[in-house]
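Just below is one structure, and these are the notes that go with it.
The complex appears here without one of its protein chains, the remainder shown in place.
As written, the chain order gives the labels A, B and C, with residue 1 at the start of each chain.
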Amino acid sequence: MTAQTMPLAKALTAGLRASLEADEKVLIMGEDVGRLGGVFRITDGLQKDFGEHRVVDTPLAESGIIGTAIGLAMRGYRPICEIQFDGFVFPAYDQITTQLAKLHYRSRGLIQVPLVIRIPYGGGIGAVEHHSESPEALFAHTPGLRVVSPATPQDAYDMIRAAVVSPDPVLFFEPKGRYWSKGEVDLSSPVPSLDGGGPDPLGAARIARAGTDVTLVAYGPTVATALSAADALAAEGTSAEVVDLRSISPLDVPTVVGSVRRTGRCVVVHEAPTFFGAGAELAARVTEECFYSLEAPVLRVGGYHTPYPVAKIEHDYLPSVDRVCDAVDRALSH
Amino acid sequence: MTAQTMPLAKALTAGLRASLEADEKVLIMGEDVGRLGGVFRITDGLQKDFGEHRVVDTPLAESGIIGTAIGLAMRGYRPICEIQFDGFVFPAYDQITTQLAKLHYRSRGLIQVPLVIRIPYGGGIGAVEHHSESPEALFAHTPGLRVVSPATPQDAYDMIRAAVVSPDPVLFFEPKGRYWSKGEVDLSSPVPSLDGGGPDPLGAARIARAGTDVTLVAYGPTVATALSAADALAAEGTSAEVVDLRSISPLDVPTVVGSVRRTGRCVVVHEAPTFFGAGAELAARVTEECFYSLEAPVLRVGGYHTPYPVAKIEHDYLPSVDRVCDAVDRALSH
Amino acid sequence: MNPDAPAQAPIPEAAQSAAAEENLVQLVAPDGRRADGPLAAAYRDRVAHLGTDELRAMYRDMVLTRRFDDEATALQRQGELGLYPQGRGQEAAQVGSARALRRQDFVFPSYREHGVMQVRGVDPVDRLRIYRGTEHGGWDPAEHNVHLNTLVLGSQTLHATGYALGVQRDGLVGTGDPERDTAVVTYFGDGASSQGDVNEALVFAAVNNAPVVFFCQNNQWAISEPTSRQTRVPLYQRGQGFGIPGVRVDGNDVLASYAVMTEALERACAGGGPTFVEAYTYRMGAHTTSDDPTRYRERAEEEEWALRDPIDRLAALLRAEDRWDDAWAAEVEAQAEALAERLRADVRAIEDPPPASMFDHVYATPQAQVTAERAWFEAYEHDTAQDEVLDSTVEVAR
Partner (left out) sequence: MNPDAPAQAPIPEAAQSAAAEENLVQLVAPDGRRADGPLAAAYRDRVAHLGTDELRAMYRDMVLTRRFDDEATALQRQGELGLYPQGRGQEAAQVGSARALRRQDFVFPSYREHGVMQVRGVDPVDRLRIYRGTEHGGWDPAEHNVHLNTLVLGSQTLHATGYALGVQRDGLVGTGDPERDTAVVTYFGDGASSQGDVNEALVFAAVNNAPVVFFCQNNQWAISEPTSRQTRVPLYQRGQGFGIPGVRVDGNDVLASYAVMTEALERACAGGGPTFVEAYTYRMGAHTTSDDPTRYRERAEEEEWALRDPIDRLAALLRAEDRWDDAWAAEVEAQAEALAERLRADVRAIEDPPPASMFDHVYATPQAQVTAERAWFEAYEHDTAQDEVLDSTVEVAR
């Protein structure tokens, strides 16, 4: 055990480094991932250490990045593609949805496409348009993809390595607003195994805080929001349990249901618009499985049905501790 | 009143014809929409009657079709774009999601983009891959777009004309499996108005059949399935109300909630995978607003979390009358 | 005006097709005689080693491809297939180009490459599973180094480019060993050439000098749209602005298709990078069995192209050069008949997959959502089956 305190961003870098070291078929490709180390510096130093051959600056064409990565994967490589910002994944949407997601199915398992697509996502950083979006639901609806998002440095380190060894394509959403949040990371933790024996390292949720009165469900950037809300609620005498989903597809329904059966109330928190967002699927599922234990309907705190607004008012758009507490109050007074 | 019996496909053709006649800025563009009249013949005869200038065969590039249509709309035209099949809308996904949906917002209302994107969708026609998909949820999550689907010839005729006069972009999903279902169409019905005075012609649901024991919610191709299920249920003594949503974004929540408050039970039926589908949003919303009138959780009948399967087993994938009745039974025995 | 750039607006269409004919690599004229002229001279040597056996093998592949086509069309008409996209008219472009490939080369097809499949040895029944609605794929890509059909126009050109980059990484370019040097070829149509993906593939291939051949079959039509809706200059020029050399070949001339492909493969294998080939040919049939070409094209055009039938042309060459033999021709005919018979029997015998197989292979690893839904489905199927047993028992009892 060699735990170190580091920001989430550095844990990702460490995870990428470990992946590059472990398997020479692993390569990183994307815009500005080389000398620059990416606009968020997640690949910082990797080209220097592993060479231009392993860390590749591509032409500026997202469909081309994912499409050629698919071809590379078919030839036995394991590409990790970086999409520079959430809002720029859409030119690659066709390749992801009609090709990447379906090749294993189309070929009845004969073709594996072990691709990781890293996407810094979410808001709160004062950015211009297209740089603060949360498009995870737009991928979770498509069978064949795994969609995950770590909330802590340790998970970032473990989950990126699990994603790289996964034989299935993984959309890896990185909470860019939390890149500089620090936490302990055990760099000697083994690469999680995906053989189906233990809990799915890319699918199992985590109880981030135990509680008894209400279940807060979050992932990625809103886990910290939910934890802060739990603090605030504790001060008022309400005990909130916080579930960090880690995975948006699949959803770890048993863990959430287990929690809600105990607490009787559930609030889902994400940055994406609530309309057709992950909270909808969770609310539907939790209600189906906890119909008799729910004291109040599952409530959702998320983005509104507006494009991501201008930076000066983004904090009115984003789920805040206040809004989470407000939802909990409503759930409690139901 | 000049009602005529015609299939849904012909009602669409009539609606397009009326739109071309009413406004010379209206034009139709897409692959094979000209001489061929489209692979489903929806634009049959229109190029002959309105000229190559109004009904335009484009290069085979969906992003190009939508992107240039946006430019045409900015110049005052009203393009109706045809996407040949559901599975081929994805190359245009970026233009739809980051440009079309946001230009009105980005410009604070100075730019209107009155674009209609017609997409034949859904399965049951024995087709090869990419020709039977139901991607509506992948658009409904994006603010700025309207997403609708008619279920009857009259609605097809009215809604396509409303879509064309709408100042907002409309994703118009046509239930291709029901193209040849017939119904009465009043060709003299006025073009629905979108001024917000009356019910929203692109947003208001319709009670397709009244009932008292359970509410079946459907849209597009599954409205007929729900109606058949209601017949079957009636034979067993269960009275099902059927709501035809017409619109997936926005959802007419008040109509559904009004119905469920009366029946106490709700089953949503769509062809798209249930996971992150429209049924999730509906279940969440209905539960939130009918928490004390629901006798059972909202149940969903839809596609599975698999790519659309091969034709020979697609009927095991699609929601069937049996599966709807099974869900109703489960809701009733809750 | 820049001296390199055309001084005027793009050349009008009429001039274009004249130019097209001019720049067409042709080695066999429609009457079966070896073609003349500087372009023929430049490529002639590439087919000089092809003797009677090789030419006959090409002929056989083309005949079998056509018979496959006809039989699949018939099976569709009989309701045994849901759909079938005919390849008639494109046999020379496909067989000629595919015959230039080596075992280790990898093919990324679109959906009309029946002649390529024939040459690569993909089982004819397997090729029809997709159209019978029992498979989305149908064969093992690794077995014959042929990827599955790609139906989303142009997508496969990026996969081919990426695969070629993998080949390059594997050190299999420029080794000088013809058994090791490996190239990739992707097939796509004139219509698909407009897709952004194809152009991004050109960018990635050119910048990285990838060992990939872009083989564009310009069969004059994209369903109902003539090629003039996709481009106003000949398509073989498309790659030039990306730094990719282009060549236009008579796609109804199997020898020219072969010759041009050997050149492109040599370049790829030697580390010279990608080539853009436009095979100028004609889709003699409908787009698919669902299509009705009388709605959009003239009978006269079809008749004109019928005179350039690629199989007739090779037959004429064989006859003109005394390589024809009636006994051999009868044998080819018998093989075609056997193929047709096999298709008639074996396609009908293809069984429907079990319903629950829809849950197979969504993921390579266990995935909770699929596991849960599959369990639900199987229980539901079981219950329904029991209900049916019950129903029929009731029925019988009545």
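Quick note on the criterion: a residue touches a chain if its C-beta (ideal position, glycine included) is under 8 Å from a C-beta of that chain, and two chains touch if they have at least 3 such contacts.
The shown structure was predicted, so the numbers you read here are calculated from the model rather than taken from an experiment.
For the chain missing from the display, the contacting residue among C:58, C:98, C:148 or C:206 is C:206, taking the whole complex into account. Touching the chain that is not shown, out of A:15, A:34 or A:79: A:34 (per the contact rule at the top). Of the candidate positions C:197, C:250 or C:291, contact with the hidden chain is made by C:197.
Summary of contacts with the chain left out: across A:25, A:108 or A:130, the touching residue is A:130. The chain omitted from view is touched by exactly one of B:9, B:26, B:217 or B:251, namely B:251. Residue-wise, the contact with the chain that is not shown comes from B:99, picked out of B:13, B:84, B:99 or B:259. Contact between chain C and the absent chain runs through residues 1-11, 23, 25, 38-39, 42, 194-197, 199-200, 203, 206-207, 209, 228-233, 236-248, 263, 267, 272-273. As for the chain not pictured, it touches chain A at residues 31-32, 34-37, 39, 57-61, 63-64, 87-88, 90-91, 126-130, 275, 304-307, 309-314, 316-317, 322-323, 326. Chain B meets the missing chain through residues 53, 58-59, 61, 63-64, 66-77, 91, 94-95, 98-99, 102, 104-112, 143-144, 146, 166-168, 194-196, 200, 203, 249-253.
Criterion: only the chains that are shown with their structure count from here on.
Nearest to the common centre of all protein CA atoms is the CA centroid of chain B. Here the spacing of chain B and chain C, counted between their Cα centres, is 36 Å. Work out the mean CA point of chain A and of chain C, and you get 40 Å between them. Touching two or more other chains at once are residues 135-136, 152, 196-197, 362, 367, 369-370 of chain C.
The multi-chain contact residues of chain A, meaning those touching 2 or more other chains, are 63, 91, 94, 98, 102, 105-106, 143-144, 249.
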